[in-house]
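The structure's right below; bear with me while I get my questions together.
With one protein chain removed, the remaining protein chains of the complex are shown where they sit.
Let's look at chain A:
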Amino acid sequence: MSLTAKDKSVVKAFWGKVSGKADVVGAEALGRMLTAYPQTKTYFSKWADLSPGSDPVKKHGAVIMGAIGNAVGLMDNLVGGLSALSDLHAFTLRVDPGNFKILSHNILVTLAIHFPRDFTPEVHIAVDKFLAALSAALADKYR
């Protein structure tokens, strides 16, 4: 399910609207994931506070969304562009790649809440495909 030229332009246009609120969206998506999918908390045992809106969740949500925002500019070569991040996730963090889908779903839910009129089905499919391609690139070095 590769990204077509249309997918890329839809994602870029939509991200123009998202980037102003990227930190908020990232923090909220991460908070939703940790709450609605409690098994994901196992990766964050070092944080004192895993509740939505806590400092570590806000900081880390911003980091993740920042990286995703960068990836919007790398859509023509996600595997190459995300190579270092893939190394990190594969060898250091060792996050089970099934969780990329879970976080992606929570990002979509958060986008739907913050951009109810802009997050049309056409935008939804393009962003879903983008996040799936990004997740595959992130998992590239796993084995």
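What we mean here is this: a residue touches a chain if its C-beta (ideal position, glycine included) is under 8 Å from a C-beta of that chain, and two chains touch if they have at least 3 such contacts; residues count from 1.
Everything below uses one rule, namely that contacts and distances are computed from a predicted model.
Among the names given as "Globin domain-containing protein", "Signal peptidase complex catalytic subunit SEC11", "CULLIN_2 domain-containing protein" or "Aldehyde dehydrogenase", UniProt records the absent chain under the name "Globin domain-containing protein".
Listed residues A:52, A:66, A:81 or A:97: the one in touch with the omitted chain is A:52.
Touching residues on chain A toward the chain that is not drawn are 31-32, 34-36, 52, 105, 108-109, 112-113, 116, 119-122, 124-125, 128.
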